[in-house]
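Everything below concerns the one structure shown next.
A single protein chain has been omitted from the complex, and every remaining protein chain is retained in its original position.
Then we have subunit A:
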Amino acid sequence: MANVKRSPWLLHYDGSSCNGCDIEVLACMTPVYDAERLGVENTGDPMQADILLITGGINAQAEPVVKQIYDQMPRPKVVVAVGICACTGGVFKDAYNIKGGADTVVPVDIYVPGCAARPQSIIDGIIQARELFQKRSEEHDAMVKAGLTYEQYKKMKDEEEAKKVAAAKAEEDRREEENNG
């Protein structure tokens, strides 16, 4: 199994941040923190990216852009929200133009807290993201091997999940009955 986690390429998108978090994301690339030693490359191109870093809350203008960028990224992909604004909306949460965190538009996998998020925690977020990326890539491989489309595969996974939940529930019911009886 190839180790894809050694090559996570980033795409950084600035939703409506105050630029505090953006500077910190860039700081990760500088000699002091040097995220490139993990194989990270800041591509700036959605079609080549694996991990989407979003900073700042999502406003009405940024919403379609984030959606489009997310759709343009080839699977497997991971989304990381950097900074409190991207996680929940932060200090701007109640502003009339802000929808909230990045998860109001795209499914966010990893939340990096902080205002501004420190480079150390951003790199930690990237490391967690690449583990997830590896996992998704393995799933993607299995899907390609089985010759399924993403929709079919997702449906299958959902069904499996539902079955598991149902089985667990049945098991629980049985136990309860035993205890009662």
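Assume a contact is a pair of C-beta atoms (placed from the backbone, for glycine too) under 8 Å apart; a residue touches a chain by one contact, two chains touch by 3 or more; residues count from 1.
Simple rule for what comes next: contacts and distances are computed from a predicted model.
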item	value
Chain not displayed: protein name in its UniProt record ("Xanthine dehydrogenase family protein subunit M", "NADH-quinone oxidoreductase subunit H", "(2Fe-2S)-binding protein" or "Branched-chain amino acid ABC transporter permease")	"NADH-quinone oxidoreductase subunit H"
Hidden partner chain, residues of subunit A it touches	2-4, 6-7, 9, 31, 34, 36-39, 41-45, 47-48, 50, 72, 74-76, 137, 140-141
